[in-house]
Structure formats: C-alpha cells, structure tokens
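Missing here is one protein chain; the remaining ones are kept as they sit in the complex.
Chain naming follows the written order as A and B, and within any one chain the residues start at number 1.
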Amino acid sequence: MATPVLSVRDLTVEFPAAAVHPRAVDNVSFEVAPGEIVALVGESGSGKTLTAKAVLGLLPDTARATGSIDLAGQQVLGLDEKALRSVRGSRAAMVFQEPSTALNPVETVGWQIGEALRAHRKVKRADARRRAVELLEVVGIPEPEKRVGYYPHQLSGGQKQRVVIALALANEPDLIIADEPTTALDVTVQAEILRLLHDLRDRLGRAVLIITHNMGVVADLADRVVVLRSGRVVETSDVLELFARPQADYTRELLAAVPRVPTTSDSTDSTDSTSDSTSDSDSTAGGKTAAVRPLGAVKRLGSAEPPEAAVTGDAAVTGEATEAPGAVRPVVDFRDVVVEYPGRLGRPAFTAVDGVTLSLAPGEVLGLVGESGSGKTTLGRVVVGLLRPKAGQAEVLGTDIGGLSAGGLRAVRSRIGLVFQDPATTLDPRRSVGDAVGEPIEVHGRAQGRAVRQRVAVLLESVQLPASYADRRPAELSGGQRQRAGLARALALDPELLVADEPTSALDVSVQAAVLDLFRDLQEQYGFACLFISHDLAVVDEVADRVAVLRHGRVVEVGRAADVLRRPSADYTRRLVDAIPVPDPAVQRARRLVG
Amino acid sequence: MTDTVQTPTRPAADAPTAPEQQLPTATPAAATPAAAGPASVTPAEDVAAVATAPRRRRVLLHGRGLFGLLLVGGILLLGLFAPLLTPYGPTEQIPGANLLPASGRHLFGTDEVNRDVLTRALYGIRVDVLVVFVAVPLGALLGTAAGTLAALIRPADVAVQRIFDVILAFPPIILAIGVTAILGAGITPIFVVVVAVEIPYFGRLLRSSILTLRELPFVEAAEAIGASRWWILRRHILPNSAEPLFVQLALSMSIAVFLESAMSFLGIGVRPPEPSLGTIIADAVSDLDTAPMQAVGPLLLVTGFVLGFQLIAQAVGARRRI
Partner (left out) sequence: MLRYLVRRVPSAVLVLFLASVLIFAIIRLIPGDPATSLAGSDASPEAVAAIRHDLGLDQSVPSQYLSWIGNVLTLDFGQSYSVGGEITSLVADGFGNTVILTLSALLLAILIAAVVGPIWATTRNHWLESAITVVNTISVALPTFVSGVLLVLLLTVIFPVLPSAGIPPDGMFARLDITAQYLVLPALCLALPVSAVLSRFLAETLRTELRQPYVLTATALGVPRRRLLLRYAMRNALPTTVTVIGLQAGSLLGGAVLVEAIFAWPGIGQLIEQAIGRRDYPVVQVLLLLSVFIFVVIQLLTDVVHALLDPRVRIGGAQ
C-alpha cells in the first residue's frame, strides 16, 4: 500500500466533564490509502462522527483528544488554530449530513465557493467565479453558469449537497470526509450522490472517508469498512469479506438487523437468505409473501369497544375470516381525494394530494411509501381528521371524515390511534409518560383515577416497558423507549385503525428492528388495521400486506407488498426500488455495472 | 419583543422524510454511547438521554434570580411598612426643615416645602406596588384572553391583531401623553396606560405561543386522539406557555415601574402633593447641585425596582433557553 493519506493511531476522545461515558472514542486506529473509500460504520453513540471531526480538529472545546492523526504527513492533533486552518479544506475537506443547513443562506453559491478558495490563497474575483462554475460542472449541477448566482434556497436538496461537495473539492484535497452525506436525502437522490462520490474517486482519484449508519451505503461505496461500537473498533475488513464473513458478533447483529428489500432484478428471495440469524423478522417477511395475514383470527383486547354502532362492516370483521381486502366494508375508503394547502402571500395554492383513491380493509396493514413531497404524510393527516380534503370522498370507519362535526370527529378519533415520526416531540415534555399514555382514556372519559393508572400499566407492559416508567418524563427515556410509549398511547383505546407516520425513521437500525418486531406482535394481538407511512421501502416490506406508492400527490401503484416491491409495474416504483442500495456489496457492484 | 416581519413559510408541509435524524455527536451529552446491540433487545435498548426537567422555582433561589427577588421584595417591604419606618407623614410639613441636606435625621434631606424626602419616597413606592400588582396583572389577563381568542377564532384574529397593531403604533410614553390629554393627570391614566401597553405584549405572546405549540406533534397528537380545544388549551398549551408568560410578566412589571415614574416625572402622572418617586425626582432636578440625595435616593429605589424585575425575567428566561 502506498503512503496512506490518513492514518489514525490510538485516537481517544474524552469529555472529562461528562458524567456518563466520558470516553467517546477509545483507541481507534485505521488508515485510508490514496484513492481508497473507507467507511466508518456504527450506530448513534459509536463515536464515528467525533472521529471524523477530530481529523480536521473540529472537536468541541470540552473534548480532549490523544493519540495520533497523520494527514498526508502532517500531524493534526495538537496543532494550533492557524496551522489547523491551513490543513482544513486543503489536505482534507468535509461534507456534512444536512445540505439544507450546511450552506450559508444569505450568500450565493458562487460566493461560498470563492470563500473556500480565498481561505487558502489570494484569488481574483473573475478567477474565483470561473473556478466555481468549473466545480459546479464537476459535481453535476445543470447550467452552472446560471446556478453560480443562486442562493441555497433556490436549489433542491440534492443540488445543495452537490454544492457542499463542490466546496469540499475547491482546494483539491486528497481526502474527502463525508459525514452521513445522504442520510437527509430521498433514496433516488441518495443514489445520485453516491454515484457522484464514486466518480470523485474514479475520475479524480480522491480518497473518501464516509461515515454512515446505512449498510446499503457501505455496500455500495466502500472498499474497506471500519465498524465502530461505543467508541471502539469492533472490526476492520474488506467490504466483500465483511458482508460475506463478518467476524465480530456485533457486525453480524448489525447486518442482521438491517431490513432488506429484494432487488427487482432477482425476484426470488435470495437476499433474505443472507440473514438467517434473525429468524423472527425474516420468517414474517418471508411468510408474508406467501399469503396475506389471516384477518379473522385476531383477538380484540379490552372491553373498550366504541359505543357508536355506525360501522356496519365492523361486525363482519370480528366475525369470520375474509379472504381479500375489499370484501368487507373498508376501514379507510378514499375516492379521488384532493388536499390543498392555501398559498401564502398571494401564491397559488399547493396541491399536496391530487386525486387519491385508496382503501384499507379491517386488520390490514397498508404501507404508504413515497419520497418527500409525495403527499404521504398529508394523507395520514386527512385520515385522522387533522386536514380536510378539498374534494373527493374520504371515508374513515364508515363516516365521511371531511364533513364531520366536532363531536362526530371526536367519536371517530376514539377509534383511531396515531404514532408519529419523532418520539421526542410527540410526547408533551412537561407531562409524565403515564399522563401521555392515559390521555386518550381520559379524553374520552373511559375511566378515571386508579383505573386509568392500571390501564396505563397494562399498556406499558404490552409494549415491553416497565410500569414504573409511567412516572418518568419523556426526556428521561431513550428514543426507542419513547416510540414504545407512543405505541402504547396509540393503543390505549384499542383502536380499529392505527396511523403510523414514519414510526421508526428516527431510530437506530437495531432499535428499529426491535420496534418493528413489537409492532408486528401488537398488530397480530390487537388486529387493528394500519396505515403505515414510510419513506423506507425495506421497513414497509417487513410490516405491510399491501403497498401504495405515492408520487407528487398521486398514487403510482397499489398492490400486494410482495408484488409491488419485487415486480413493480410502474416505472417510478422500479426506479425507487433500484435506488435503494442493497446491503450486499457483490450485488451492488453487479447492479452498478448494469446501471 | 415580537417581531413584525413574517417570513413566508414553505407551502407544503409534507413530513421531512429525513431518516435517522442523528443527534449532533459534538455535544457531550449526545456523545454518550448507546451501548446495547441488537442481540440484547430489551426495553432499555438504548441509553436514555436523561435531561432534568426544568425547575422554575429553583432559578429564583440563587444567582441573579435571587438578587432580583431580594431587590423587589426589599423595596416592596419598604413601601408596605412605610408608616413604621418613618416618623413623618408623606405630606407633613416639618417646621424649620426647609431644603435640609441629607443627614442622619433626614436621610434624603427635605424639600422646599419642608417635607421629608425619604418619607415621601417610601410612600411613593406604594403607587408602584399598586400599578405593578394590579394594573400589570389586569393587562396581562386581558392580553392573554385577547391572544387566546385571536389564536383560536379565525374571524376574531384579524380584528384583535389590528387592535394590537394600533396600540403598538404608539410608543408607550406617547400613548401616555395621549391618554393624559383625555383623562387629565392622575393615577387613573397611569393605570389605563399600563393596562393598554401590556395588552398587545401578552396578546401577541400568547397568540404566537399557541400557534407555535399547535404545530408541535404532541399537540397535534392530542387533537388526533379527539381531545377538545379546551382540553388541549388547559392540558398542553397553557402549561407550556407558562414560562414565557412569567418572563413577560416580570418584564412588564419593570416597564410599569418605569412608566409610572416617567409619567409622574413629566407631570402627567401622580399629582402632587401625593408622593411618587417620579414627582420627587422631577422636583429634585432643579436643586441637583445643592441637594443631590433628594434625587439620588428615589433614583436608586426606582432603579432597584426595575432592575429587580429585569433580573427575575432574565433568570427565568435563561433557564428556558437551555
């Protein structure tokens, strides 16, 4: 191997002031060779981002770093501010996670590239502009001559990330450090950015250190992988070797927890077979492809049956089995639903949902997938009555949700549970977890005082949280625990319908796997119908019976999950599925050669 | 202060599909490793980021909060126990004590009509107490109600907002002049001005607070389970607005002390011979070179009062930002 562009030896980062885990990075060593792509992989708290920041001396003041970081012959640790400044951007440059905030909002793209250049040498205005246009061209921004004068808010998310990459390239560093560069982006955009990063190595010979939690990204991009856990290196290995024969237990667990979507190229379930260790999740996923879950065999829990007998279909559900969705009166029945957000400042209204027809049978899980702006969240909000459709018929639990009075809406809502994306914000920070979980019971006057507390304890137990957690504040729970509490709250009134909006996308993969397991168990136990909204096809594949693909407010394709994800009929769905990097480097390389 | 520029918001509010909103690992708190792996999937799967719940009362028991509380409390007591602290009456003319300089007998000296300035200053505090603890809460209550109305009832919003705008178009002192023009000088215009000035502050605060909170997932979640407006207001919105309201209350009290003394200073507030810190200062300005304590004494009281409320507001406000 040639002299490495980056050589990290025994790097330790400590926070002396922190009460718990003061040592965030613990004796980490690895190298990056010229033109090599190395991935630092780990879940949150693994120390991967701190390691990356240490390379450019960007650690917070409270941190203390020891060991050695050799950046192309220059020792970085212990450098003073001025010396660090000359290293930053010129020997190594960094690309950050959030393109929407990584750019200065009040300056043009061209100005920002000029700044990057000027930080290291004197540049004439015209030269800076010429170079900026050149760089924008390199990173694949269309019409760079025009875009160079744009402000960040005039660019799309993917274009912004390209500009951030252009900034990183400005001073021709040997190493690009990319910290979760695609995490905030839609899958199709992610695929483009990954291709760009590949290109930078192939065409420009740059080495790339990519920090990610996404095994698909690792498989797609990396030559070598460093797996981190709790600040320590668990395993370092060649990417093919790592996926084929993971050495450390942790790596195996991590790989097993990754939800997978089968590639469209091979419609057999071959990719599923790589992860035998998670018997539970895979048997469900695999089994589901064979048959739709038996709907009638559900046991309704609790006696809190809604008093309204308005739903005629309800009796049929709780009775004997139904073969196919649609045979009974659906829980959600949308016909040509249109939703508009009124335009501000005299701008035209924005049509978020544009003529959607959908139905959801009792006990069925419908996955609603789409990229940002597809209208999937808006649809979820219509179902729970937070938004009223402008046109079309939106029937939920047998009543037209758009035309309900406040009282009628209240009655319908008592039969719907809702789980949001970010468990940190869905629970009132000032009230205890018990208050939050018991709130639906109190709101609908189903119980008082002790009875509520008892029910809360039962609910917490059913989501595998200790009953004592009822007295805690949401801030005292971890992300996964909060999402469990959110589920308990949604199930408090034993709903017939659950709307889950990105319930696991804020969680680490291992936590996500656990929450998805729990979700499946509860769904079987309670038998609720569920509208499962997610951008993540792999997650939807694990839980959904049927899938609806949305794009720009329209349904592109609906069908059984197995069909839609394995044999997509719509072009867009195929592109969506193909854009997901498969957590298998061999497959990913083959796909890249084909594509 | 409420800003008047409304930056246009994005039209479409489809959920940001950002997966894995990772906490910035830069902060030490977030750098605590989430230890457990997927094998040990127990309810305690990742380490909770234990954040202590904010405790408002504590911030008033140390540092600037305590100092502010002591200042306000001390001056308050001086005003309430004025009859016990001084042998003179506020309008009593002491024979032979004309324009005496500050001394042990007359700490702030005496004025040109033989009254003890300290006594007048102590009684003068009482006007402020009345304004601070009657007029400000009244204005706060009216403002809070108006703000709630505006936030909850769309047709009322436009009207209430315009009323706020019109009141805010008058700088407080200018408003005071206008009100006095109608009502004449006295304690009534002070009350009217203080109440009027506070209404838009509290109204806008609560309106924006409700509108912001209403967008938050936990309030939407409450709405989605069928909670009524009143329930959401009582259970979620008001408790979560309490702290900014408290900060504003302390700020408004300091503004009220300032307004009262400024109006009296200009001669459009409390009418002599009734004592008020503002009138005492105004009277003392002409004799500043001979009897500085006549002005400085009441000045210290006014400043201490205003400062005390400011410090309380700062202490509680700083707690919020963390």
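Basically, a residue touches a chain if its C-beta (ideal position, glycine included) is under 8 Å from a C-beta of that chain, and two chains touch if they have at least 3 such contacts.
Being a predicted model, the structure only gives us computed values, none of them experimental.
Enquirer: Which chains here touch the chain that is missing from view?
Expert: Within the full complex, the chain left out of view touches A, B.
Enquirer: Using the touch definition up top, pick the residue from A:Ser90, A:Ser432, A:Ser478 or A:Gln588 that touches the left-out chain.
Expert: Only one listed residue reaches the unshown chain, and that is A:Ser90.
Enquirer: Have a look at B:Leu138, B:Ile177 or B:Leu238 and name the one touching the chain we're not showing.
Expert: B:Ile177
Enquirer: Could you pull out which residues of chain A are in touch with the chain that's been left out?
Expert: Listed in rising order, the touching residues are 56, 58, 81, 85-90, 93-94, 96, 98, 101-107, 115-116, 119-120, 151, 153-156, 164, 167-168, 170-171, 345-347.
Enquirer: Touching the missing chain, which residues of chain B?
Expert: The list for chain B reads 1, 3-5, 7-8, 10, 64, 162, 165-166, 168-174, 177-178, 180-182, 254, 258, 261-262, 265-268, 278, 281, 284-285, 288-289, 292, 295-296, 299, 302-303, 306-307, 310-311, 314.
The criterion applied here is as follows: only the chains that are shown with their structure count from here on.
Enquirer: Per the contact definition, I'd like the list of chain A residues that touch chain B in the complex.
Expert: The contact residues of chain A facing chain B are 15, 17-18, 20-21, 24, 43-50, 53, 59-60, 62-63, 97-98, 180, 183-184, 186, 213-214, 229-231, 249-250, 253-254, 256-257, 341, 343-345, 347, 349-350, 352, 371-378, 384-386, 406, 409-414, 416-418, 420-422, 425-431, 436, 439-440, 443-444, 464-466, 473, 475-481, 484, 489, 493, 501-502, 505-511, 513-514, 517, 533, 535-536.
Enquirer: Going by the contact rule set out above, which residues of chain B touch chain A in the complex?
Expert: By the definition above, chain B touches chain A via 8-9, 11-39, 41-53, 216-228, 231, 235-236, 239-240.
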